[in-house]
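With one protein chain removed, the remaining protein chains of the complex are shown where they sit.
Presenting chain A:
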């Protein structure tokens, strides 16, 4: 129930806002704020109800949604199936925090408030849906439908080149999602639902009486081809897709890998297709070019949500779907994949170093930091995966903070160039302190969350049996680069005598109450996560340990 509420509260909110008359006096922002606070409350309740010792999915909800007979292919049965585990719950909580901060940051939106907040709530609902959906199809629907509100949020409230940036964002991500769609169809044709199949094959009287032993029996019968094709019930259930025993023998994506294209097993191609789909979202060099454009044109709150939450869906997809359903692919190409991660770390860092636009610099630093997520996942070690999840949460908090910091200065002067400012410390001391917190957190200073995430992913990289030692060694240079571009910016903008390019010193006022309300909690959160990393590791560890069992072949 609670997960459904997480999805439908914002969706209903979006509908309500859309149906209300477009009136100046209706407090759309307060309504949205209320929904966002309720979301945070709900996710905290979900957190407390979650049993951290257990590895499996919890808070499950299931209902039939779409049933579509497809002749020979059996029935497309799409379930409304929700649940969380140690991988998705941290991201759910993160999303509700960031989305709440995003609402506060949207306070300055004056233009077309009704449409804005309606789209914002729609976006919130689809994001939550993505993290809690356990039916691949349901996940895909949320994943793809999320693009629309984002597209309009960038395209309608963005900067001067918003049309270009929004369509680029849409096309890139859509290309990724069609690749995922292809694999999804292939998986659907290859996987059976052991419970319903048992009922269809007459091995059980009803779904409730199917237990683990019977499932094993059904899987054995399937492997021996004792079950006729008309009795096999196909499924989109991610839980069943993750179990190799449920794959039909001789099916397109079955484990044995009979189907090959140009000598490459279809499973490997499918792995790369989903990998690319989520790599675009993360993003991974060289598929990252939409990100700087989108960030530069997006208004501050949209940037916050984009960097804080949306990118995490890429990393979540890696763990849940790309590696989760194709462990053989993740193992076989571990080196290449980690190499891509390291490339992102270094390339993103170097690019960030070269930027003069503060927002673009932070966008590239996101590319660099998300590279650590890929490195951690590709390492296939407990440290690496836990670190990747940690890094996602940490980056969610810190990047949201960084984009808010850009927003603060941009709101005042409409100029984001780093070399337009000097000596801001003198007029904006509180701003300078919080900027320093965010920058030091991002560059991996011990005590802040960024340090833990990077440390654990790197530890994973060094410990991994699959990776050569030089890969994580090169990745370490990403931390050095981060220190360089962040400290250099800090020094250029905040220290020295006060000076601005356009002589707008008088507009530079220190943080107001709302800005403090956004920045201080995020800063504290980064500190808290840095000092007590176990809060998060306890949550993810059991699930990750079970997840890694697939790789102990």
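What we mean here is this: contacts are C-beta pairs under 8 Å (C-beta built on N, C-alpha and C of every residue); 3 or more make two chains touch, one makes a residue touch a chain; residues count from 1.
As a working rule, contacts and distances are computed from a predicted model.
This complex has a chain not shown, and the name its UniProt record holds, of "ABC-2 type transport system ATP-binding protein", "NADH-quinone oxidoreductase subunit N", "Acyl-CoA dehydrogenase" or "Membrane protein", is "NADH-quinone oxidoreductase subunit N". The omitted chain makes contact with just one of the residues A:55, A:156 or A:474: A:156.
Among the residues A:40, A:148, A:343 or A:542, only A:148 touches the chain that is left out of the figure. Note on the undisplayed chain: of the listed residues A:45, A:60 or A:171, the one touching it is A:171. Touch with the chain omitted from the figure is made, among A:28, A:57, A:120 or A:140, by A:140.
Across A:186, A:283, A:327 or A:371, the single residue that touches the chain missing here is A:186. Touching residues on chain A toward the chain that is not drawn are 66-73, 76, 140-141, 144-145, 148, 152, 155-156, 162-163, 166-167, 170-171, 174-175, 178-179, 181-182, 185-186, 189, 252, 261.
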